[in-house]
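Other chains dropped; remaining ones untouched in position.
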């Protein structure tokens, strides 16, 4: 923090063919509320991505893939900006659905859900997904699971890696190509999990819930520095933040994009300052929360920071 | 609405030196949640601004000027994109403060407010405003009010126009130059109001609360079409929307940027669909709400739409 | 604040025929998040209402009367717990509608607003109000306004008092009976305002926007202590809080019930701590914000505090 009343608010003026980064910089000069936080998030994320000593964690919660945010995540993996990905099972389910050629569609939230049910359409706010996609998903998943060795034991990340090897695009595919681990602690809580349950009725493969912990913890213990970009809260946010808790270190960079609020006490909406009291985040960590819908804040941030890193 | 499951969600990929409008168009192809709504808002606002038969209303609520959004509003007036401005008293107070050379400053919301009080700093979330600004404000306002004719009666918009004539920049100044009316129904509820009360103790000028209504209503009755861009809710949103209620017509275009939620029943968070039941918005109006912080959504929208209209 | 880690969280157990106050006390012993805040709000409001040296302000924003909260407000006036009421025009409009025998109805927010429009029903989230009510409202208002003396000048509170004298129940009626002033700075921004505009086309009565300020300011200057119960934000919250700004004093008690959030910078969601930096609230004021829907928090608080004051 600078001295109080040192840096004035600069009124924003939109300029000709303004790039996203130019606008984010103008928001930073205005510097107020979530617009100001977004600009600080760009600065912190840029610095984190430029810092070669930093292990970069990325948390993905909320139905982001059905909303078209999966492309950004894949690109970030491709360009080396994610070292460890932690996701909800739902995002990976929808990533697979797109990877096998099915699509999500523009819809509306102001509709008759019983009618949609009759039309065999599943709704995610204003995104529509036809039942048909799940037919293809089941076929694909059962085939892929069928390749696992009966009687073997496997970790969740190895299960996801196995799926990724069978896809030709998307997050899981790109993670395999770039050899980054994808963790999904609550994989049972998703269509992947339901498909696995179906599969487990005919073939016994044990998914060891804790098999991913040693490699993750080793990574945390050996990381010189750690940084976290958190899209949404839920399991990914907490799983990432708690991972440094057993080490003498903590996250030195942290950005969270969330629509939740702190006063309800839930971890999803908790401030990153709260995380300092636990030691999840270091005392001098650069950390900022941007409140808002990640379908706006993530693309704006990604465009601004990629402009700085790659296109500048 | 297109047919269900006709238009697929397109995953977003950030491209080289992407302009704000290019990113907003990519958000539109993703089409989901508030990112999708933001893209629709850009389309609707563009169409509204291009429509020469449409009278363009702009509602300004929330502490937007202290956050650097005043520059965008002034520019929109300057370029002819606002025909009628309705504002809270607070935004106009802060507009005057900047116009007379005082500044708002970057601060932090995580501070000791009693300490700030001792340091003579007033806080607006993470914006700081030194007490000193109000000393200059009082001096300026008393001088300006002192030019009013003792015993006269004046409308609120005329009072604001009089202030605007005494400033050299900002929203009120630009409104005077472009001859657009600024309405502020709750002017008493602001520092302008408190200054006026001070002034009224030494000089009697009557501010007629309803004197602005005839001109506004005439405007509404004669408007071929009407469009509304609503930043925040409060008095400006309702005052604009109710203005068409007495006419046989309604708003044909409406965009609202709000952080409020509909389920609390307040008008600030009410959906624009709700406004259709009242007839404030026409049955076939193009209308969209973007939930989020206007310090993000307004600059993004303004940059995208100005790129389309002026810089394309 | 007690010492850190002095007062343990007590798990809540529901007991037999628990009264509302008993439950609120249990929430206080749990003491966390908004449940804990609600219990503190009950303590502060109780103390404020018991304090005979305190002038009690009440702010009423949000569509509370259509939601059945008007009964609580009338009762609070009746029992002497409100000395000064500041309301939005909308709440007073709906208060008049109920007072003249029209009703609001249970509806649903998941409906077709265009269909409602055709059925001549106006929607307020999940409350329905038939157009018919506005026919009676217009008839009543024009009659009442017609009693005003042509060519006279009147304050907003006097205009509202005049209406209250013509009703037999509700907030305005009770305020007249208990001789408490009702302020409504943005009265133009409501159906009352639109009716007044209609009336003003045939008869000239000047409503002086600032005529209420001297009496209010006198009240503020002479108040030994001041307390504020704020339901919602908007004009009522700010108008109440700013009223003490010109005096050497500030509010010593403050409770706000709001669904807004602080990070958007708007005054409606601003914390009461922020108000300390301005001096609106005294440094040692007892103040608490309860985030949530006032259709839950207000009845719970009122039942708990009335149990303590009257039924204990």
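A, B and C are the chain letters, set down in written order, and residue numbers restart from 1 in every chain.
One rule holds in what follows: a residue touches a chain if its C-beta (ideal position, glycine included) is under 8 Å from a C-beta of that chain, and two chains touch if they have at least 3 such contacts.
Note that the structure is a prediction, hence the values are computed from the model and not measured.
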Message: If 3 of the identical subunits are displayed, how many subunits does the entire complex have according to this structure file?
response: 4
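By our rule, only the chains that are shown with their structure count from here on.
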Query: Think of each chain as a node with edges to the chains it touches; is that a line, ring, star, complete or other?
result: complete
Query: Could you state the distance in Å from the CA-based centre of chain B to that of chain C?
result: 25
Message: So the centre of each chain is just the mean of its C-alpha atoms; given that, what is the distance between chain A and chain B in Å?
response: 34
Message: Distance between chain A and chain C based on Cα centroids, please, to the nearest Å.
response: 42
- prompt: Out of chain A, which residues touch more than one other chain, so two or more?
  reply: 32-34, 291
For the chain B and chain A complex, residues of the former touching the latter: 1-2, 4-14, 16-20, 23, 26-27, 29-36, 38, 65-72, 74-75, 98, 103-108, 110, 116, 119, 121, 124-128, 130, 273, 291-293, 295-297, 299-300, 302-303, 306-307, 310-311
- prompt: For chain A, which residues are in contact with chain C within the complex?
  reply: 32-34, 37, 261, 263-265, 291
Residue numbers on chain C that touch chain B, as the complex places them: 61-63, 66-67, 90, 109, 113-114, 116-117, 121-127, 153, 156, 185-191, 193-194, 196-198, 200-201, 206-210, 212-214, 217, 232, 234-235, 238-239, 242, 245-246, 259-270, 273-279, 283, 293-295
